[in-house]
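Got a structure here, written out as structure tokens. Questions coming.
For this view, one protein chain was removed and the others were kept in their places.
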Amino acid sequence: MHMDIINGPNLHLLGKRIPAIYGAISFDVFFHQLKKKFTYIDFSYFQSNIEGKLVDQLHKISLKEHPQQGIILNAGAYTHTSIALADAVQSISIPVVDVHISNLYTREPYRKINRIAPYCQGSIIGFGLSSYTLAVYALLSFFSEKMSK
Amino acid sequence: MHMDIINGPNLHLLGKRIPAIYGAISFDVFFHQLKKKFTYIDFSYFQSNIEGKLVDQLHKISLKEHPQQGIILNAGAYTHTSIALADAVQSISIPVVDVHISNLYTREPYRKINRIAPYCQGSIIGFGLSSYTLAVYALLSFFSEKMSK
Amino acid sequence: MHMDIINGPNLHLLGKRIPAIYGAISFDVFFHQLKKKFTYIDFSYFQSNIEGKLVDQLHKISLKEHPQQGIILNAGAYTHTSIALADAVQSISIPVVDVHISNLYTREPYRKINRIAPYCQGSIIGFGLSSYTLAVYALLSFFSEKMSK
Amino acid sequence: MHMDIINGPNLHLLGKRIPAIYGAISFDVFFHQLKKKFTYIDFSYFQSNIEGKLVDQLHKISLKEHPQQGIILNAGAYTHTSIALADAVQSISIPVVDVHISNLYTREPYRKINRIAPYCQGSIIGFGLSSYTLAVYALLSFFSEKMSK
Amino acid sequence: MHMDIINGPNLHLLGKRIPAIYGAISFDVFFHQLKKKFTYIDFSYFQSNIEGKLVDQLHKISLKEHPQQGIILNAGAYTHTSIALADAVQSISIPVVDVHISNLYTREPYRKINRIAPYCQGSIIGFGLSSYTLAVYALLSFFSEKMSK
Amino acid sequence: MHMDIINGPNLHLLGKRIPAIYGAISFDVFFHQLKKKFTYIDFSYFQSNIEGKLVDQLHKISLKEHPQQGIILNAGAYTHTSIALADAVQSISIPVVDVHISNLYTREPYRKINRIAPYCQGSIIGFGLSSYTLAVYALLSFFSEKMSK
Amino acid sequence: MHMDIINGPNLHLLGKRIPAIYGAISFDVFFHQLKKKFTYIDFSYFQSNIEGKLVDQLHKISLKEHPQQGIILNAGAYTHTSIALADAVQSISIPVVDVHISNLYTREPYRKINRIAPYCQGSIIGFGLSSYTLAVYALLSFFSEKMSK
Amino acid sequence: MHMDIINGPNLHLLGKRIPAIYGAISFDVFFHQLKKKFTYIDFSYFQSNIEGKLVDQLHKISLKEHPQQGIILNAGAYTHTSIALADAVQSISIPVVDVHISNLYTREPYRKINRIAPYCQGSIIGFGLSSYTLAVYALLSFFSEKMSK
Amino acid sequence: MHMDIINGPNLHLLGKRIPAIYGAISFDVFFHQLKKKFTYIDFSYFQSNIEGKLVDQLHKISLKEHPQQGIILNAGAYTHTSIALADAVQSISIPVVDVHISNLYTREPYRKINRIAPYCQGSIIGFGLSSYTLAVYALLSFFSEKMSK
Amino acid sequence: MHMDIINGPNLHLLGKRIPAIYGAISFDVFFHQLKKKFTYIDFSYFQSNIEGKLVDQLHKISLKEHPQQGIILNAGAYTHTSIALADAVQSISIPVVDVHISNLYTREPYRKINRIAPYCQGSIIGFGLSSYTLAVYALLSFFSEKMSK
Amino acid sequence: MHMDIINGPNLHLLGKRIPAIYGAISFDVFFHQLKKKFTYIDFSYFQSNIEGKLVDQLHKISLKEHPQQGIILNAGAYTHTSIALADAVQSISIPVVDVHISNLYTREPYRKINRIAPYCQGSIIGFGLSSYTLAVYALLSFFSEKMSK
Partner (left out) sequence: MHMDIINGPNLHLLGKRIPAIYGAISFDVFFHQLKKKFTYIDFSYFQSNIEGKLVDQLHKISLKEHPQQGIILNAGAYTHTSIALADAVQSISIPVVDVHISNLYTREPYRKINRIAPYCQGSIIGFGLSSYTLAVYALLSFFSEKMSK
């Protein structure tokens, strides 16, 4: 079982700045904990500040052939503006979970627009870094439902 | 540890109608499975089609004194219109998780307005009945984070 | 053949107040005339000022098993705001006719929004209490068309 | 008793094309049935694809002097854009019923704008060709109410 | 002389929660003070979280026959959304004063929409619980003006 | 105790024109009555049609040093457009009550925008000249609350 | 010197209907008076309810070769919607005066949109049939200014 | 017969600057010509850059008692923003003609909003300084119509 | 192989006026060149300034039975407003290519709305009269693709 | 003669995915066919998912010196959002043709906004891969027109 | 070399109130420092709370004849609403620099509208009182560029 975590712009700063919004643990530490918690899952991680490289990465992942594969995508600011990313998510057949650390509903109005979510399995918003953990559970539940069919 | 699940209008029909949108399992069956999965949690369930009764219920729950208590709220159609429910969630100090079965981003435009989410811990949208299971994990993670502080 | 007439908020006042907008005959008198005009139809009547009770009633009716059954719904002010009622109408398989006494197009702009009509057979607007009579004809015509198929 | 049925653009195609939206019976066949059903009413029929000719026709009809006279108007696409037709309906004293075959509320957003309805007796929307029959009943009920005054 | 005070959703919490917005005195204590201050007025009090019950109550009050009667209405969150309540206020002939504890102009934008005020005598906004006292003065002044005519 | 009443454009006409909207008593007569009713208050009055002179006056008043001082401001048409007046009210520390004679909610849509109210204690809208009297009570209640702290 | 008066839809009714809005004199009578008042001007008159025929007429007029020629255009309802007429006015080099009998600013909001005026010499709005007389003066003044250059 | 011409902000510059928009003749020269053309009319002229002084002036004029009196008002930039001026025009009973030198429909979008015109007799827009001359004709025609009644 | 070219309002002026926008060659000359370039295609041409006649023509063409038939439609100003034309294009089964001479994206904002394109094969915008030539190529390519299936 | 084809995000997938929207032939196969069809044209091809690299490429191309040179640009999702690409197209003097495979008018509303087209020669929308062929014809026609001047 | 500094409403309070937004130094002290820093510039200062007086002042300054002259304008709240001031700036030929003390982008949404900037050399926003110093540098740089031409 393989899961790709993709983080968008400014998210390499997690745990380093603005802890009031994004929490105090660095993503590296969190990613280490996550791998320890779900040892039976093979995780990959990719971060870029460049919209087009996130598109590239989604297509690259879609070429791999894992029997069970999912993507956890926190597109950061591009969530609200990128039709290109939305098109990429729509064009691949791997399930994608849309993830956000902060509660977008309490921030600037433009953060309520979500270009990507319509093409995702679902969205998990506002639980800090636990949003990623919940996304893992969401994909696990998705795989087990598919198997029971 | 206590968790209240509150369902809003038309959600007593889960598993009975429109399976394409809301899935094929009845909420009763699902609720039974949930209680079996998390035996160490004391669950309550409340459903009403009446906006004001959902407000009443939130206040009733807020008077109980559990050391660890959370609310999983799927306000259904009232999610998009009810300032009264939003005010009620804002006025109580128990953590509330906003939950939706279907992916609201792929439906009518008015389902993108969420009056309640700004006052919740976070939102889980679009994972079928698994959205409730993920909400349980979200509350568990919230309690463990609070304890580690 | 069974027809349920459901009236929403403030419509128990018909014939009592604001005759310039809603006409001068009470709904009781009109309902009596209607039953006399269509003796071969079994009519029921329900009125509530509470949005959620109208939702409840739609679900209650949908559980009855009449070979030919229709609903005449004047949701009053909730026509313009209630997604909950719209969801309820959408979730039941009985044909519903959306009925309005006054000509909504000549009143406040917010009365031009109709949340419920998209899920109804059709709408009859502005003919005074005759709107209900026309709705009976509409359901009769719907049943006869279905039978001729 | 005289009733004029006026159909706007593209409605000469009724029963010929797009049966999924407009039904499968031609208007000629339907009009024949209607005249047979209401033998005591003198019907006229007019159709044009030209906005201004519909305006002309409304004024021509308003010059005739029938003791009891009504107009059944399906302005088709001009319903949503024509202030000229709206002005014409407003300027004549004969009662006009606004009629639509399909349920406008389930189609393109611009079909929710109705320029003409504010100056009509009322609107009948979405009952297929039966919408015209219901409009006849609506005018009959209007005349009988006027006589009883 | 009779005055009915009607409070809408979440207002049973006055004096208990969020004192920064709604003040620190409970409504019970305040209501007791109010009755002591205006001993010559017969006060009634009604609170509900249910929109339709507030509509019911307005109609119930309108059936009583007091020579001098007024209503002080704080519809809470329903102020901003309820056409049903607005219709109810419009349909009764007793003077209604629209009252708000907090200054709605400094809060969320949707609190600037007031569905009910157009059908009230006037509005008193932002003076804490004193808003109710000022509403009593407003009704007294209204009665004395009517008498001097 | 000192109170300044400031009236904006066209309000020197009170009692002289359009009695249907603004009432039939002249402001002079009313002001005389007000001073007689509250003999223990020292009232000043200022009226100007010039936006900037109203700003000047607010600053002039803010330089006086009264132990208890309040402003009753009816900015007339400038209520809906003047950011300059709003800035002036925001910049002074004397409590200001926003007052309107007519019910703004029943008039042109642009009268629902209130630039000044967010920086006032509260608003009193629609009670005719009694709105000013109620504003006096509002300031008295504000002073007595402050003293009891 | 030649002037063409062009009237759009429903304007053949002038003096016959709705005198409260359009005045009580018929256009024929008025046109006769106008010709008597300005005997040195050669007037033509054209009216159509058909948008495209008004376009045709503008092009027909533009082919005539008068040394001094002007058009007085009251496009009626098409003023607010017709890009085709606006394009036609823009494409001809004869000066056009936009004329309206009623004060459009006091009527429905959609009458504030004027598609045609940007391509006219100017607009005369709201003076009853005198609007046409003023348009004649406007063209005369335009010609005399041009001659003095 | 008396006519007051009132010019708003920046209009003292007429004939001095931006001749492309406002023409090349100074208002003084034009006013002299106007008085010579209509010797039987008693003209007054007032210009101010201050919104409130224009309001003052309208009220001052309304106190004079001329048997036949009219106002020609070019409120300049205040046309588009001033509710205070609109209220002033509405409150006086002397006929006011709204006048503009340039064609507002070809300029910035905010010049299409006209706060004042709804309360005027009519509007004359875009004929250069001739707009004032046409306004004189408009008032003359208004007086003669009133006399013939 | 048959192709109908249909031009809407003001397009009979091509090559005669406003060459800066529409080019300097008359449509007659161009049409002659086109027929010489594609001798194996049977072209028809229709132009009208009347919206309804364009609708008529589309229906007339749809009754002809050519094995390979296409329509090249430049609806001019009606492109942006005509739901009637859009309905007509939608109701016929012959492929229609939407053609525009000028680049609509550089002109007035209302020229960005295209009512007709959603029901066409595609759109060709801004290449002068060559837009028609490209439309011929587009239809040829459409026919050859269909044949190769 | 040189032509550069530039494809934006997700367009490297042509012929591989979602054939219902983008067709079944890969772009490589199509590009081969195109070069064979127009052997006298020197084609280059560039694709990137990165907005800024598309900007870079436009500037790179503009530095080359071909006597006859054109660009065929399908900016994909960036068509609807990229002011940077629009600025780049505006800043270069080589003619650019805006090309789209699918009919944008039948898809999401945000695909109707086209940032780039205002600075292009013209747009070709909705003819599948033939849109590129038509763009070649459009550039050829542009060059031949320029030469004949 | 002459520079006029013009301050709009409420700006005479600088250094006296709300130091969090407008800084702690009074404008008098700052103006003294500015004159000492740029001894070779002849500064004038004008402040008014009255929109029309600011218009007057701009015209007064434009009549002076300085070889090198510039205006530094902080129109305060009128920046966002005054078309009259914008017209005045547009009508004079002296360069005007638009200056703001606070960062308008972080305040109320209506402070993002700037009526005046389109007619200024440029804007300097958010640097506290240093904004004025930067405006002096901007004018100096403007003069030196003009001289080097």
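Here the chain labels run A, B, C, D, E, F, G, H, I, J and K in written order, and each chain numbers its own residues starting at 1.
Following the convention adopted for this analysis, contacts are C-beta pairs under 8 Å (C-beta built on N, C-alpha and C of every residue); 3 or more make two chains touch, one makes a residue touch a chain.
Bear in mind that the values here come from a model prediction, so they are computed numbers and not experimental data.
Although one chain is omitted from the display, it touches the following shown chains in the full assembly: A, J, K. When the full complex is taken into account, the listed residue touching the unshown chain is A:S48, out of A:S48, A:Q68, A:N114 or A:S130. Taking the complete complex into account, K:T133 is the one of K:S48, K:S62, K:S91 or K:T133 that touches the chain left out.
By the touch rule set out above, chain K reaches the unshown chain at residues 103, 105-106, 112, 114, 117-118, 120-128, 130-131, 133-134, 137-138, 141-142, 145.
Take chain J: the residues that touch the chain left off the picture are 50-53, 55-56, 59, 81-84, 86-88, 90-92.
Taking the whole complex into account, chain A touches the unshown chain at residues 8-10, 12-13, 17-18, 48-53, 76-78, 80-81, 110-111.
The criterion applied here is as follows: only the chains that are shown with their structure count from here on.
With steps allowed only between chains in touch, the distance from chain C over to chain J comes to 3.
Touching chain A and chain G at once is no chain at all. The distance from the centre of chain C to the centre of chain I, with each centre set as the mean of the Cα atoms, comes to 47 Å. Averaged Cα coordinates give chain A a centre that lies 55 Å from the centre of chain D. In chain C, 50-53, 81 are the positions where the chain touches two or more neighbouring chains simultaneously.
Of all possible chain pairs, the ones that touch are A-B, A-J, B-C, B-E, C-D, C-E, D-G, D-I, E-F, F-H, F-K, G-H, G-I, H-K, I-J.
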